[in-house]
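Take a look at the structure below.
In this view, the complex is presented without one of its protein chains, the others remaining in place.
Chain nomenclature is as follows: A, B, C and D, assigned in order of appearance, with residue numbering initiated at 1 for each chain independently.
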Amino acid sequence: MFYREAGQFKTSYAADQTVFPIVQDRWGVAAMVAIAFVGVPLVASEYMLQAVLIPFLIFALAAIGLNLLTGYCGQVSLGTGGFMMVGGYMTYKLTTTFPDVNILIVFVFAGLCAALVGFVFGLPSLRIKGFYLAVATLAAQFFLGWTFNKVGWFYNYNPSGTITAPPRELFGITITGPTASAEVRYLVVLCIVAVFAMMAKNLVRGRVGRSWMAIRDMDIAAEIIGIQPIRTKLMAFTISSFYCGVAGAMMVFLWLGSAETEAFDINQSFLVLFMVIIGGLGSILGSFLGAAFVIITPIILTNAPPMFGIDLPIDLQKHIEIMLFGSLIVFFLIVEPHGLARLWQIAKEKLRLWPFPY
Amino acid sequence: MSDTTTISRGQAAAEDNRPPILRVNNIEVIYDHVILVLKGVSLAVPEGGIVALLGANGAGKTTTLKAVSNLLRAERGDVTKGSIEFEGTSIDRLTPNDLVKRGVIQVMEGRHCFEHLTIEENLLTGAYTRRDGRGEIQKALEMVYEYFPRLKERRTSQAGYTSGGEQQMCAIGRALMSQPKMILLDEPSMGLAPQLVETIFETVKSLNEKEGVSFLLAEQNTNVALRYAKYGYILENGRVVLDGEAEALRQNEDIKEFYLGLSATGRRSYRDVKHYKRRKRWLA
Amino acid sequence: MTENTRKIGNTLLRVDDITLSFGGVHALNGVSFEIKEHEILAIIGPNGAGKSSMLNVINGFYHPQKGTIAFEGRERKRMRPHVAAEQGIARTFQNIALFKGMSTLDNIMTGRMLKMKRSFLWQALYWGPALKEEIENREFCEKVIDFLEIQAIRKTPVGKLPYGLQKRVELGRALAAEPRLLLLDEPMAGMNVEEKEDMCRFILDVNDEFGTTIALIEHDMGVVMDISDRVVVLDYGRKIADGSPDAVRANGEVIDAYLGVSHE
Amino acid sequence: MLYDVLIAPFLDMADSPVFFAEVVIVGLLTGVMYSLVALGFVLIFKASGVFNFAQGVMVLFAALTLVGLMEHGVPTWLALILTVVIMVVLAYGIEWFMLRRLVNQEGIILFMATIGLSFVLQGLGETMWGSNVKALDIGIPDASFEVSGILLNEFDLFAAASGAVLVAVLAVFFHYTRIGRALRAVADDHQAALSVGIPLKTIWVIVWAVAGMVGLVAGIMWGAKSGVQFSLSLIALKALPVLILGGFTSVPGAIVGGLIIGVGEKVAEIYWGPLFGGAIENWFAYVLALVFLLFRPQGLFGERIIERV
Partner (left out) sequence: PALAQGDQFFPMLVYRTGPYAPSGIPVANGFRDYYTLINNRDGGINGVKISFEECETEYNTKLGVECYEKLKNNGSTGASLFNPYSTGITYQLIPKAAVDEVPILSMGYGRTAAADGRVFEWVFNFPTTYWSQASAFINYVAQQEGGFEKLKGMKIAHVHHNSAYGKEANPTLEALAKKFGYKLTLLAVDHPGQEQKATWLQIRRLKPDWVFMSGWGVMNQVAIKEAASINFKMDNFVGNWWSGSDADVIPAGKGAVGYKSATFHGPGAAWQVHKDIVKHVYGGDESKAKANNVGEVLYNRAVVNAMFGVEAIRTAQGKFGNKAMTGKQVRWGLENLNITEARLKDLGMEGFTRAVKVSCIDHETGGPIVIQQWDGAKWSIVSDWIPTLRDVVRPMVETAAANYAAENKITPRTCN
């Protein structure tokens, strides 16, 4: 009864096109933002920030990136890990070469490098489709992994090939490196993710997003009504890789602190793909929900048995955990193949009709 | 509301002394747990009958047919109320495979051929449930080719590359291959050339007369449908709003107006409609 | 019923000696005809005659082995479909080709894709010129929506709309592009009389009010006879007749190949 | 540099033709080993349109079950039979818990579901049989011998032969039987298949069970090389380029793709690898497959992708 849109009329098309047309939603979102920016840093423990929230946000950004490509443009990619790798390594290379450049600008440039690489590996999508394309993007994943492992220039020829985030400051506060506090890193990540998420939302509700979705839903028809598949797909690859690149940069610099190529291996690509599908293809909100599900569920599953005083051998516990996680994935897909975002939408729909069933 | 007295509402077919081969009792269908599409539909098809299911787009014709053939579940739809009986036994719980074995087969709207299989392979899949040997199946195949010579010409083409009409023929032919007792035909005439529409309905008629196959057909082409069917139901907004003998329906003023495009002076021209708009419905 | 108050102009599109085959199948065999400005041309023929293939050739999706196409006098042999779209050719499809994951409004907005030019950076900000452009085009689409009387389904995903409405949305998408030439592939298949009447009304209005040239494929002879100015008949890849509806209806070859028994 | 890349490797090949022949033969034999894994994918994709991410884990699961049983003192032949039975039961379970509830969903959704499945199977296998390495020896001979300077291994030959037999049998099955036709129909359109009375559930159980058995064969061959352990599931990654090169839907494609990838990556690694610091074969396989795809987007033998409006 409380969740009603009745009586909320739009008087202009602009008003009708805002992201959250319903008043209740706007308040809800405002509250969420306030909590995220003010409440969380005040109360969350370091473990919470470092092991849960920061990775959640970073992966959410990567998931948004992949969602633009897969969810909106319909091009399945398994190269996400590779594009994130480009972001991570290029940030390292750039910031060690130009230590005085603001680190956020470095992130953007690293993202652009990833975008360029994404562009190149997007070229086959002009001919190759569906799962063939998905497997073909693995070429990017493996090739990039090999390159960053092999070419010493990217990691300044240090003997192990591992990159480590050096300390960098923003407005006089250290935001990267070991001495940067978890709260500060969390806030930086949050700001970046919030800005890029908003931009992604804007993109997908405008012309660009519509052309992506048209290609996704029926590429031939799209071409016949005048959408150029080449440009559209490549733009999706480029922008998506940019997002992944920035996410990769943040992963090294604001979360892990150091990384080798294995941190961006193929499992990474799969992980982000899970998030996108579980969260909901073609939904920015879904990217967040998916990331939350994939990052947080295992943590809950790991920490739950001890909390209830169940003391299982750790390997058995882990096995049960992955079985549960797998079953949950299947369960959610059965309940709602279109992801958590759709589930949320249906819940809202029911709320709107409440107390009537339909 | 109609005022024609020859038309009764409800399960008029029950008056027929033969027991109906198919009876749908007051079913309700919900998609996705929220979208209520059928709101209590009842109908009956007598043994050896041809029954037409008419109605505007979105009235729920396809949904009704799918409810009968149990294909709803694959679309996340559910029959939440009512029951469906075939030859006196309830078929709510049967799988589509069981139904085909019992002799109920559906021709789906929108063709649904197996794109990558050739026309002939498509037809052969229709005989999947048959166990009476290659010879019989070959005979059935010949029969289908006789009805649709065009298919014979294109037998080795992949169905995905055939024209819309060819696919439609293929879908109908495929259903015939299973030697059904009852066919649920969903918009058989859609996209077919006039000549072919007649052919298909003639086929329906001859199958009905010679082999005793019963038909439940959902059609937009009211004109033809009512010529061949013996009984008709009009569906609107998920409800049966009118039913009766085909002949009686053809005489009904409302049907003439809205479904046959006839006005008092004969057939209305499509060019004239431009000048007036009218909306009238039996039920809002 | 073909008396015509509209001014039929010069040749808008001419196809000449088009031959198209797929492996052994000859879909089109030396077909030539022309479409004149502002007219409504119906293309009819038995199933598999090559009607849809003809439309595909016109908007560049199929590339004929032989023959030329001239649009507004400019001749072309091969081109990508989006080029045809840019020249002002829009169409609907026999098997509905809507973008299933999008709402009605978004589908119609895709029709205006070619009219929107702002770069993606502006789009990402959704502000300034991008917003202005978006609103302008939205206004146009709302006009189309009003015209087709589909206001109620503006925000519904098209995938689950009933067939007839989907056809209407598809028409809307084509109209949104403000085409010079509109190709309709069986726009009225699967509709009942009432809905066909609506559809006819839209087609005639578009033709009347915007002067859009229309080529349509249809199997319902009632519709063809009533609304078209001229009829082209194809039979297994060949053109067997071309003329006024009445003349075509009386043509013996057409009756044999297509109509069967004479049609009411 | 250009000389090193474009000419020197060929001179090298010409220099010692016997060694080159050996490289090619090893490539072919390895290729068949890849095909064995790829076959499992093809089966399921062809018959239900599902890209089965869990195939790798199924290989592991089958091998684990076999070794696990043998470790508990079950004789080899009985263990083999029991494993087959367990794979059938597993197929049944997968159908019941998962597939039948996801009828008519898009490919990517089913793909995701199989990822969930792979987690479950991995957990299940390791819970039942432990995570340690287990040696697998079911008595296949494993001696090396030299034929005119070329070193061959009995085991590799045996593996290649079983791969070839499997492919032949499956290819015939798909093309010439009623069930084979039904399988392909299901892959095209679940709903239409249902409507003509093809029992989706039975079909799925059959396919998954057969894929499980193919997985068992792959598991035996690979497990004998590396021991049975978690990593066995990762060979799926080596099968993917084979799969796209041959075409997702083609049984013979799996074997031809395997041979091409096998020879290609070995030749590349040995003659070009040293120029780039080695370990190029992994990505090279994918790039090779990619190049083929640019010319044939559906793989060498895959079904043409139908594009119509």
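Here, contacts are C-beta pairs under 8 Å (C-beta built on N, C-alpha and C of every residue); 3 or more make two chains touch, one makes a residue touch a chain.
Note that the coordinates shown come from a computational prediction; the quantities given were computed from them, not determined experimentally.
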Touched by the hidden chain, which of the shown chains?
A, D
May I ask which residue of A:Ile128, A:Leu144, A:Ile227 or A:Ala259 touches the chain that does not appear here?
A:Ala259
Residues on chain D that touch the omitted chain in the whole complex?
16, 19, 22-23, 26-27, 29-30, 33, 126, 131-137, 142, 144, 151, 153, 155, 222, 225-232, 234-235, 238, 265-266, 269-270, 273-274, 277-279, 281-282
Contact residues on chain A toward the hidden chain run 46-47, 50-51, 55, 96, 146, 149, 156, 158-162, 164-167, 177-179, 255-263, 265, 267, 299, 302, 314-315, 317-319, 322
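As a convention for this text, only the chains that are shown with their structure count from here on.
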Select the chain at the greatest separation from chain C, using centres from the mean of Cα atoms.
D
Would you mind telling me which chain pair, A-B or A-D, is linked by more contacting C-beta pairs?
A-D
CA centroids of chain A and chain D: separation to the nearest Å works out as 31
Quick check: how many Å separate the C-alpha centres of chain B and chain C?
29
Residues of chain C that contact two or more other chains, please.
52, 61, 93-95, 97
Where chain D touches two or more other chains simultaneously, the residues are 308-309
Write out the stretch or stretches of chain B touching chain C in their complex.
31, 35, 54-58, 109-111, 150, 154, 157, 161-166, 168-169, 187, 190-198, 220-222, 258-261, 267-271, 273-274, 277
Using the touch rule from the top, collect the residues of chain B that touch chain A in their complex.
30, 32-36
Chain D-touching residues of chain B, taken from the complex the two chains share
69, 71, 73-75, 95-97, 99-101, 105-108, 112-117, 121-122, 124-126, 128-129, 158, 160-161, 171, 174-175, 178
